[in-house]
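A single protein chain has been omitted from the complex, and every remaining protein chain is retained in its original position.
Going in written order, the chains are labelled A, B and C, and every chain counts its residues from 1.
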Amino acid sequence: MPTILGQNQYGKAENRVVKITRDGGTHHIKDLNVSVALSGDLDEVHYSGSNAHVLPTDTTKNTVFAFAKEQGIESAEQFGIALARHFVDSTEPITTARIRIEEYAWDRIGTSDGETRAAHSFVRNGGETRTAQITYDGGRLQVLSGLKGLTVLNSTDSEFWGYIKDKYTTLKEDYDRILATEVSAVWRHNWSGEERGAPAPDWQESYEETRKLMLRAFAGTYSLSLQQTLYQMGSQVIDGRPELEEIRFSMPNKHHFKVDLEPFGLKNEAADGAVYIAADRPYGLIEATVLRDGAEARIPLDMTNL
Amino acid sequence: MPTILGQNQYGKAENRVVKITRDGGTHHIKDLNVSVALSGDLDEVHYSGSNAHVLPTDTTKNTVFAFAKEQGIESAEQFGIALARHFVDSTEPITTARIRIEEYAWDRIGTSDGETRAAHSFVRNGGETRTAQITYDGGRLQVLSGLKGLTVLNSTDSEFWGYIKDKYTTLKEDYDRILATEVSAVWRHNWSGEERGAPAPDWQESYEETRKLMLRAFAGTYSLSLQQTLYQMGSQVIDGRPELEEIRFSMPNKHHFKVDLEPFGLKNEAADGAVYIAADRPYGLIEATVLRDGAEARIPLDMTNL
Amino acid sequence: MPTILGQNQYGKAENRVVKITRDGGTHHIKDLNVSVALSGDLDEVHYSGSNAHVLPTDTTKNTVFAFAKEQGIESAEQFGIALARHFVDSTEPITTARIRIEEYAWDRIGTSDGETRAAHSFVRNGGETRTAQITYDGGRLQVLSGLKGLTVLNSTDSEFWGYIKDKYTTLKEDYDRILATEVSAVWRHNWSGEERGAPAPDWQESYEETRKLMLRAFAGTYSLSLQQTLYQMGSQVIDGRPELEEIRFSMPNKHHFKVDLEPFGLKNEAADGAVYIAADRPYGLIEATVLRDGAEARIPLDMTNL
Partner (left out) sequence: MPTILGQNQYGKAENRVVKITRDGGTHHIKDLNVSVALSGDLDEVHYSGSNAHVLPTDTTKNTVFAFAKEQGIESAEQFGIALARHFVDSTEPITTARIRIEEYAWDRIGTSDGETRAAHSFVRNGGETRTAQITYDGGRLQVLSGLKGLTVLNSTDSEFWGYIKDKYTTLKEDYDRILATEVSAVWRHNWSGEERGAPAPDWQESYEETRKLMLRAFAGTYSLSLQQTLYQMGSQVIDGRPELEEIRFSMPNKHHFKVDLEPFGLKNEAADGAVYIAADRPYGLIEATVLRDGAEARIPLDMTNL
């Protein structure tokens, strides 16, 4: 046979599970998009179509919803760990499970001009999407947390100059520009679930503090390049969160070009408060990993398809 | 000639204008998407291709950016009014201008665990998009404000029963369901810019209070149908905001179906905190106008293409 | 009561119905997205939440799928007519029904280098989406057919000059430019189902010929403005298709800007075959109706939300 099967995986993607928890009249909501990918002894289904080793993707869907009821959803990470362990531990031919989760945040609706908040009425917080990826191979767990769609902008304290000029370079140096990006980031926890007595991180606190460190580094860096800002964001996260080993960013440079208003007799200087056009395409795209010294890089490089 | 020209309009759509205003070291940001549509004495360009009456769409784009500098952007409504008046008043063949604006909100990045906020660093607030539409015919102004993408959910206090049952009806009555929708709304101000001495509304306050009234009506209505909730939202807005004449809603019913977990020996009752699947398509779609008694309905009916 | 209810409608949107018809081993496929909107005596559901006059949107969904089986889908128009009549004629409080349909085309997969085509294997034709809208008020039918997403481009035979120049005009006149647009069009049939003995149009032939006339008018018009091209497309359709009364277009000007390559010592003239950048936003947007002389304009103006 001149062809063989390489890496393969299958599962049910984008299970949109919403769990309401009632605490008397006060409700809590968890809103996830869960994708399951399983690997293992699956050659035969490819070669002959025998499904003897195949747990149907429909079953993996049912499992997601049943687990939400049986075990609850404390966090995306905890939920993904429970699912990943289940698929590998309970299905003989499955040797690896990868669970990817997107989480959408909801805020309580304010019901007065004070701080009163509704007990069971929510408005979706349209900010960034929180992500998690849990991989389990029967021994170790790998937990990646992250976010995407976190759009940030500095309206000053950004410069860009001193770069290589070749025959195709026309860009003018800029000593006061807008720096804006839509952050996608994935960070890896050092906890693997294997060490005796090593408790899992507090996933919620870890997420909130990591997000805070990224935002503050973005705001606090006087930037000579988006790469520099990215590195500051990454190193301040790694410095500040001992539970993390590495972080990878994909950061498009959301260009805001100063509009040329001279033809209309108008000055348009950053220093006076300028008018910009927010451009769509093309855009700079900066991607990099920042690691704790000595750590191994394990986060996949491709966070985008472009 | 057996065919004639009917209603027509043209302009530049989706001008993405960002204006930074500097107040010492503190910056303010306005982030708009502005679309221009002009009508008038334009038969000839259709019949013969003569552009003698055509102000190029490129010029309308330039005007948007130049006005952002010359006049500033106090609000989407003020900015749209200035643009609409300009096109009609300064270009002979143009008799009507319609300006549509989307506005994206930004929050300041928090720089400490207290209340300290960055002076020129922002994170995009991913919530609803604010909208405005200004139409000017040389005399009256019509100002529609609105929003889209405001997603809300009540996890209880919603029932649905007592409906018509025909031969195609299989739906079970439900006495405790999730009610969720993504609100699109457009409301019309009674101010037309014509009355001597009648000041324009405070657009910012009007928007904020209208949004608040909608959210509170959504949270506060014990709902027997999404139509009832919609009407409560509309009538509480009209009651509470004397500057408004009518409001129109387009509200998809974002279905959250309770998952059948009985095959797995699990109960899944709303009262205990249930697991739902958030469905994509199809979805109920409820659209209606609510008016002040005696007002004329002028908001266009079609807010969606489906 | 200070507020009243205005126009309102409700129904199930985006029912994704696929019907396979078997003719021996040869299969045929119809792939539709059907949206139902019903109006009538529905005040009470808004005022008090009483659903006594409400046919559930879930029932309208069931009806769509059951009708696909009971009546088959000969064309989107025929299917929409059957549905619209059913809802009004069989449900007392419902007085108007509007059915909107998107249709996706599939081609048979070629199974040899000749003309042999698979009997039950299809590849989706990713071209334009065909649309239909049927409205029935218990008496007349109004049938709008149409399409969207038909992207066309002339690489020459397009000029733009002789326009108004005001103080914000910087655009250079152009005597050889690319003209590209993504056509959305809706056309109205004069058949209303009321005239005794007047047979319905052949919807399939009418669609194909109308599309052909539009494409040929686009290709065949030496264009001095996109408006002129639009009018030629409309008038050649109305001239050529006696069953149609009016047609409305929404045509964004998909700008292809010649890139300035002079800084690199390169000429970039249209006459030599030029390099263009395909721009996203902003874009010109041209909308107009073309009517048969004497016909009434009844197609809604808003085909887009920007």
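One rule holds in what follows: contacts are C-beta pairs under 8 Å (C-beta built on N, C-alpha and C of every residue); 3 or more make two chains touch, one makes a residue touch a chain.
Note that this is a predicted model, so its numbers are computed, not measured.
Undergrad: What shown chains does the left-out chain touch?
TA: Touch partners of the hidden chain, whole complex considered, are A, B, C.
Undergrad: Which of these, A:H53, A:R85, A:R117 or A:K212, touches the one chain of the complex that we don't see?
TA: Among A:H53, A:R85, A:R117 or A:K212, only A:H53 touches the chain that is not shown.
Undergrad: Of the listed residues A:E74, A:D202, A:D239 or A:D272, which contacts the missing chain in the full complex?
TA: Within the whole complex, the residue contacting the unshown chain is A:D239.
Undergrad: List the subunit A residues touching the unshown chain?
TA: For subunit A, the residues touching the absent chain are 1-16, 35, 37, 42, 45-59, 61-63, 66, 90-91, 93, 100, 160-166, 168-171, 223-225, 227-228, 230-231, 234-235, 238-239, 246, 248, 252-253, 281-293, 297, 300-306.
Undergrad: Considering the entire assembly, which residues of subunit B contact the chain that has been omitted?
TA: Contact residues on subunit B toward the absent chain are 167-168, 170, 263-264, 280-281.
Undergrad: Considering the whole complex rather than only what is displayed, give the residues of subunit C touching the chain that is not shown.
TA: On the side of subunit C, residues 15-22, 27, 29, 31, 62, 65-66, 68-70, 106, 109-111, 118, 120-128, 149-157, 178, 212, 215-216, 218-220, 256, 259, 261, 263-264, 266, 268, 270-280 touch the unshown chain.
Everything that follows uses one rule, which is that only the chains that are shown with their structure count from here on.
Undergrad: Measuring centre to centre with CA averages, how many angstrom lie between subunit A and subunit C?
TA: 38
Undergrad: If you average the CA atoms of subunit A and of subunit B, how far apart do the two points sit, in angstrom?
TA: Going by mean C-alpha positions, subunit A sits 30 Å from subunit B.
Undergrad: Between subunit B and subunit C, what is the separation of their C-alpha centroids in Å?
TA: Inter-chain centre distance comes to 24 Å.
Undergrad: Can you list every residue of subunit C that touches 2 or more other chains, as numbers and ranges?
TA: In subunit C, 168, 170, 281 touch at least two other chains.
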